[in-house]
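Here the structure is laid out as structure tokens; the discussion comes afterwards.
The complex is shown incomplete by one protein chain, all other protein chains being positioned as in the whole.
Letters are used for the chains, namely A and B, taken in the order the chains are written, and counting of residues starts over at 1 for each.
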């Protein structure tokens, strides 16, 4: 797809400066953009690229003028660029259409209008799939799974029985929804399995990365509320509730029965303990271990997690710790010396 | 399914108090149970729900009496409830039966009685599958795989050639058994692959979570002994031995050639070094890094892991560390001051 620069200016409602008939082949990063490509400058950090960029055109904030490169001025260059990115993104990334005769669909399943069900998909009994969903090859929906409208399930996603997925949900390759919770009752010398008869409910506009795992509840429901975004290899245990619009980065995990608040930001490789509550709007730094419940609006770091500023002070102190240990030994010696001196004086 | 309360009392061998003809639709958590649902009180922590619960019936320990809710008294309410949970769990969660003509089964494979092999399953040459196994869609057994009786392999589980799986083994979606060990010999400027010609043997009554990875041995066998339970996204490297009835929580990993003892409890996001031995009955706290071999019955925490009580004392000290650093500076100054004072006195 190609648009002219003036078409793009119109699309993002911006002010065109320079030749509007330049043909734009696609968006690119400022340091990589070349012939026919459009980029953007939003952060001051990238301003120094203005002179050297080989981009055919730029989207910039309103403060920029006198640029030699043809450009479009908008209120927020970053948002403007997002719309361009969206315009140039392929509308669909699959070639299959309708319901492939090579998919296995149980007769009791219902599939909404305009779905694309690939070859090698399995849809179990009594599944209900909404409109305009795309199920890529290798997707497996066990029985009684409900999927809303406009969902994309990428290759090899599998959803266990009775789970419910909202509208406009995107699940990336290999992710697993509704596997059994990790529950075993110790009994003398072995464990007996606690049946996991609950399920998982995923809200609207959720996006799950690749190879994510979300366990079904022991009883009741593991809940991923609307707008949540989970990155690759994230683990959510049985009976958790992840609050609306919370974002969790790759390889983090939430242990069983924990409630994470809304609008929480969790960085990568974080662990959150079971049976606790994480407040709304928390920010949890990378590799932290949240061991106990938190209030709203906390910013935490470390294992165990403490307020981020405290952790950073601790880290600075830690760097000096080996030297400090020596210093303390010196102090001890000095005190002994002083004591001897005093006793000498005292004895006079 | 529905049972009356007196049927449940009989099932769990308990003492019925109240109307035995109440129809119970299923089990639920004490705080969520409502019309027609049964719950339980075992821990004192939940005792305060006794008055407010809307459960139709309760299972309680023998010490409880004078409850207004119909209830069953048993020696161990938790265990009693487990049996109810089991009774209400669906007997099977799949609709496919027998060997689907849409599965691909190599001619040399043998499949025991009463198995359910779903569409889109691949069973390679010379595989031997026991009785009453359930292979969900997307399961792939490469050649020469042996599976015991009564196993459940959930969707998209794959098992590489020559691996052996015991009886009553449950493997959740997307897990991988027998991928190559991570072995490369450095050679000048690159690595050459060390062929991984061993395999994996999984004992009876093992349960593996979703997206688990267990590598085959370089030579010989990676062993998961009987009764082991691994949570989602756990990694077991080549030539490891995981001892019987050991439990490992999500996102933990064991590096190559390590032997983990029996009845070990490993929390989430733990790393265990390669070529070491972890003693029996160890308990390893979350996010720990076990760097060297341990004795039996150790309780460890931290990276590097140290005895848990020691780690907790260190953590308390760490919180005060920045203040302590200031204190030490003060001490230094005080000593200088004292020395001056003494010298003044001394000089008199």
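We take it that a contact is a pair of C-beta atoms (placed from the backbone, for glycine too) under 8 Å apart; a residue touches a chain by one contact, two chains touch by 3 or more.
Note that the structure is a prediction, hence the values are computed from the model and not measured.
Student: I'm checking contacts with the chain that's been left out. Which of B:16, B:79 or B:194 qualifies?
Tutor: Of all options in B:16, B:79 or B:194, contact with the hidden chain holds for B:194.
Student: Of the residues B:276, B:308 or B:338, I need the one that contacts the missing chain.
Tutor: Spelled out, the listed residue whose C-beta touches the missing chain is B:338.
Student: Looking at A:70, A:138 or A:181, which makes contact with the chain not pictured?
Tutor: Of the candidates A:70, A:138 or A:181, A:138 is in touch with the missing chain.
Student: Hey, which of B:241, B:255 or B:284 is the one touching the hidden chain?
Tutor: B:255
Student: Which chain A residues would touch the chain omitted from the figure, given the whole complex?
Tutor: Residues touching the hidden chain, for chain A, are 26-29, 32, 78-79, 82, 85-86, 88-90, 93-95, 102, 118-120, 136-138, 154-156, 170, 172-174, 205, 207, 209-211, 227, 229, 231-233, 245, 247, 249-251, 263, 268-269, 286-287, 315, 318-319, 321-322, 324-325, 328, 331-332, 335, 338-339, 342, 345-346.
Student: Using the document's contact rule, name the residues of chain B that touch the chain not shown here.
Tutor: Its contact residues with the unshown chain are 104, 106, 120, 122, 124-125, 138, 140, 142-143, 156, 158, 160-161, 174, 176, 179-180, 182, 184-185, 187, 189-195, 197, 211, 213, 215, 218-220, 233, 235, 237, 251, 253, 255, 269, 271, 273, 289, 291, 303-304, 306, 310, 313-314, 316-318, 320-321, 324, 327-328, 331, 334-335, 338, 341-342, 345.
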